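Please read the structure below before turning to the comments.
With one protein chain withheld, the remaining protein chains of the complex are depicted in position.
Each chain carries a letter (A and B) given by its place in the written order, and its residues are counted from 1.
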Amino acid sequence: MADPYLIGDAMTGGYGGADILHDCTISVERGEIAVIVGPNGAGKSTAMKAVFGMLQLRKGMVRLDGTDITGLSPQARVRAGMGFVPQTGNIFPGMTVEENLEMGAFIRDDDISDTREQVFDLFPILRDKRAQAAGELSGGQRQQVAVGRALMTKPKVLMLDEPTAGVSPIVMDELFDRIIEVARTGIPILMVEQNARQALEIADKGFVMVQGRNRYTDTGKALLADPEVRKSFLGG
Amino acid sequence: MSVNWRNIGLFAAMGLVLVMVAAFQSWQLALTILNMSLISAIMALGVNMQWGYAGLFNVGIMGFTAVGGLAAVLIAMPPVNEAWAAGGLGAILGLMLGVATILAAVVVYKRMTPGRLRGMVIFAVIVVGWLVARFFFAPATQAIQAVNPASEGYLGGLGLPVILAWPVGAVFAAGAAWLVGKVSLGLRSDYLAIATLGISEIIIAILKHERWLARGVNNVTGIPRPVTRPVDLQPQPWVQDLAGRLGWSVSETASILSALGYSVLFVIVLAILIWLAEKALNSPWGRMMRAIRDNETAARAMGKDVTRRHLNIFVLGSAVCGLAGAMMVSLDGQLTPGSYEPLRFTFLIWVMVIVGGSGNNWGAVLGAFVIWFLWVQVEPAGRWLMEMVTSGMEPGSDLRRHLLDSASHMRLLTMGVALLLVLRFSPRGLIPEK
Partner (left out) sequence: MDPVSALVTLTNFVLIPGFAYGSQLALGALGITLIYSILRFSHFAHGDVMAFGTMVVIFTTWGFQAIGITGGGVIPTALLAIPVGIAVMIVYLLVADRLVYRFFRQVKAKPLTFVMASLGVMFVTNGLTRLFIGTSERRFEDGERFIFSVRDFREWTGLAEGLALRSSQAITIVTALLVMAALFWFLTRTKSGKSMRAYSDNEDLALLSGINPERVVTMTWMIVAGLVVIAGTLYGLDKGFRPINYFQLLLPMFAAAIVGGLGSPIGAIVGGFVVAFSEMGITYAWRRFFTHLMPEDMAPDSMLQLLPVDYKFAVTFAILVIVLIFRPTGIFRGKSI
């Protein structure tokens, strides 16, 4: 079997104290959406950070398109084509929407106006609010800024940590639609979601994490169909 | 306990150095260094309470020391009756009106509903109150300052024993600290630093310019001393006898004896303070303070009133600085506000605490000895060095003169470098916290 496009393979590690991740594997294939679900504190965000090189792994490795990137710094991973929207602090609140996007594209030296237009097409509200400070936007709008910022590097793979946190159901559906749209353009998406049912519906692959370990790993549909998973993680 | 031996060794080494100063330079110099080291040690203890126990950053040590010194004047100097008659009442009335104005403004602030009207009323209260207070205050102080200005021109003190000034100095400093702490604690940690810097500049400004209070930059001299002065010792037969037996001159013997008297007093105070500080540090209260310092958020979450605890310890530490300030003035026998420089009083004490080992009382004391010794000795050493360097130059050359003059500035450099080196390579200091 060919390697997935991005894989955190058998990762073990934590924030310096006790290990939080134990032999945990998450991955996403080309052109697919992979979703990580699990209870609060399961280590989902930690796993994402580990894949992005924001914490030291004691064991395991991270590979991007077959190359080992375990030793790269987060900045170097950005340059290698990875985009990441963290769960918290994912915008520059004091800067305008437009500046947020511009900072997203910091590492690019070419003309970014096309990409910016694409982001504005994807999230039209941002076009209207382009001159407003991002910190003054609503929660849903902020999440759009956050995703937009990550898209500005034209990443080859996008990692989203709870992009729909604190967002009303209607906006959430819309955000999911947008995420699918992004995935259609050929960018693999690895995301953590609290709204497990909806997320698994659009997921090609799902990972259920509990206490830093993989509990179930299967296609999104299979997980939705699995009575065990339904009972423990999807509320029946 | 091996650690203890190490510490005793450090102190012994420091003692040995002082003995060597006595042997090779002079006993007087050694005792002068010792006495100032003891006072510095007390200040360092106070700062260590704030910084070491609680992580509070006080940049106003100079001011707290100075109000302590003011206490020595106000307690020990004889009252100037003529000045009291000339304007004592007016000055007191003016001050009280000033306080009343502030209280009235606070009452208005609390009672009235917020809005533009309230702002205007407060403003009016302050302006009117200010003018009324000055109406009584200004002529009174003028009258006071006109009384025998060459040697008096101030209200004088209470004429009480000077030892009493020490605790009173502590109380003065505590009062000033309470005001600053009330305003700036509970906010970001650097705000306290800036606020203390401000209050200490103001205290110094008041001491320098309010001549009716303590003669300002004209200095108050001849403050009664807690220890018999050398001139009064000299005629004593037993002193002359002792001098004869030691083979020293009578005047030298007398001044050494007098300095020794101070040393004994200071050691007693220092010993009591260390004893108290150590007890406090190891009590449940001390443990709580350190717990707060190490994780403020957690302590808050546990329901501890962190700001209040900080206020307590900030006031306590400042009181200790005030005590030391009063002691220093009674050692010198004079209050010289012009010489209160932040670089010397505030930052030097900081270097002492950091070098000694923040959080450890013994460390603060050792740091005080080491740094004061360096402070005194670096200047002659620098001069000697400069003389070596410039010995080849023409005696009259400008460069040579400049270099020789600049030797006195070497000590600041040395202190800065010492602080930076310790922060970087040995952040826990000479005697680390347990």
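The definition used in the following text is that a contact is a pair of C-beta atoms (placed from the backbone, for glycine too) under 8 Å apart; a residue touches a chain by one contact, two chains touch by 3 or more.
Every value quoted in this text rests on a predicted model; they were computed, and no experiment measured them.
Among the displayed chains, contact with the absent chain in the complete complex occurs for A, B. Contact with the omitted chain, checked across B:V183, B:L246 or B:A271, is made by B:V183. Considering A:F92, A:F176, A:Y216 or A:F233, the position touching the chain not shown turns out to be A:F92 (whole complex).
One chain of the complex is left out; on chain B, the residues touching it are 55, 57, 59, 130, 183-184, 187-191, 193-195, 197-199, 201-202, 205, 208-209, 342-343, 347, 350-351, 354, 402, 405-406, 409-417, 419-420, 423-424, 427.
Within the entire complex, the positions of chain A that touch the omitted partner chain are 52, 74-75, 78-79, 84, 86, 89-95, 99, 102-104, 106-107, 149, 153.
The rule is short, and it goes like this: only the chains that are shown with their structure count from here on.
Note on chain placement: the centre of chain A and the centre of chain B lie 58 Å apart, centres being C-alpha means.
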